[in-house]
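Showing chain A:
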Amino acid sequence: MSFLHINNVHKRFGETHVLKGIDIAIEQGDFLVLVGPSGCGKSTLLNMIAGLDSISEGELLLDGRCINDLHPSRRDIAMVFQSYALYPSMTVAGNIGFGLEMRKVPRKERREAVDRVARLLQIENLLERKPGQLSGGQRQRVAMGRALVRDPQLFLFDEPLSNLDAKLRVDMRTEIKQLHQRLGTTIVYVTHDQIEAMTLASRIAVMRGGELQQLGTPQAVYDDPNNLFVAGFMGSPSMNLVKARIVEQSGLPVAQVATDGATLTLPIVRDRDALRGWCDRDVILGLRPEAITDPASANHGEGNIHEAELPVALVEPTGADLYVVTSLGGTNVNARMRPGTPLRAGERTRFAFDVSRMVVFDPESEQRIRDAYTADVASLEATA
Partner candidate 1 sequence: MSVAPPTVRRGIATRALLYAILLVFAVIYLMPLYVMLTTSFKTLEEIHQGNMLALPVDWTLAPWREAWGSACIGLECNGVHGYFFNSIKIVVPAVLISGLLGAFNGYVLTKWKFRGHKIVFGLILFSCFIPFQIILLPMARVLGILHLANSTWGLVLVHIVYGIGFTTLFFRNFYASFPDELVRAAQLDGAGFFVIFFRILLPASIPIIVVTIIWQFTNVWNDFLFGVSFASGDSAPITVALNNLVNSSTGVKAYNVNMAAAMVAAVPTLIVYILAGKYFLRGLMSGSVKG
Partner candidate 2 sequence: ADTAPDGEVEVLNWWTSGGEAKALGALKDELSDQGIGWKNMPVAGGAGTNAMAVLRSRITSGNPPTAAQVLGYDAQDWAERDGLSSLDEVAKAGKWDEVFPQPLQQFAKYEGHWIGAPFEIHSTNWVWANKSLMDELGIEQPKTWDDFIASLKKAKDAGYTGLAYGGQPWQDTTVFENVVLATGGADFYRKALIELDPEALDSATMTQVFDHLRELLKYKDDNSPGRDWNLATAMVINGKALYQIMGDWAKGEFLNANLKPGTDFMCFRTPGTQDAVTFNSDLMIMFDTDDAQQQQMQQTMAKIIGSPEFQITFSQFKGSVPARMDLSADKLDACAQRGYEQVKSAAKNHTLMGSMAHGYAAPASVKNAVFDIISSFVNSDMPSDVAAEQLAAAVQGATS
């Protein structure tokens, strides 16, 4: 029995069907991150867990108990909002203590709990300020404090860091991660930020248009996407998706990609069994930018490296990396190379393809073409 079980949950706002049967189960202590394009229903799902939106169909089980009809204040759930939703006319201490006050916790106990949380979040010196006098990061902390002080069974976070600037976001992310490790609470977290999702989650749920696309560990979602949408959505710069054709060469399926003039042939390593059935058909190859590098940086140890010389269309140094753009199968393809590699647009250079990380999709159904075995592993992992 899982800790939080979202069982075939639907949501309709009048005519519009916003959530179309979501099934997610997580364990106590899990950190579930919901990602997906804007409007896909992430906040709606979170609100339903909190009890702020009613459930149109399906069941919500917390610790084995159906909470469909429980009032939000009695669900033992705390939530942190994107806008922080701090009460503007109360002090920080008032904000943090409000939930306890409503639960009729005596003033002294309340004061102690607030102090404890304030110490934890290092905002002791702000307790008497009003939210209007705080910086973004401080507000974020207060919002967290408000959730923490109640010591709930489940935390919900709706894009809590999106209002912070880049640097602060990184810091707060680390703090949340450490807090989670320390307290071991169960968290459901919505974000738009790739890195946030990948680094924080123990489980990622990718949603699209009210449907769950994939649920799994961050690595599984990143390396083993179920379909084109997940592949394209996760990762920045995003996965290179290249048109190719599967042909048989010496009994093995290989992928042929058109480059300017020549044809690049890439051996198939993963999902070879499934791809046997795709000979002479068009597919879409997915290759992460970091799986296309300069030969020196390539993961010769574990990877399965295939090299080819291709023209350079554009060079984008980011300092830490050098993104080199070339053209494959008619689309721009991003390769990540070591910075300082002396390259200029127009030159030709050798690219190393780590084909062990290559995934293949059916262009029609947009689904992954997968061996039965790996498919099993993926689903196994997802429910582990």
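A quick word on the picks: all candidates are chains of the complex that A comes from, given by their letters.
A few points about this structure:
What we mean here is this: contacts are C-beta pairs under 8 Å (C-beta built on N, C-alpha and C of every residue); 3 or more make two chains touch, one makes a residue touch a chain; residues count from 1.
This structure is a prediction, so every number in the text was calculated from the model and none was measured.
Of the candidates listed (1 or 2), only one touches chain A in this complex, namely 1. Across the interface of their complex, candidate 1 is touched by residues 47, 50-52, 72-73, 77-79, 81-83, 85, 87-90, 98-99, 102-103, 146 of chain A.
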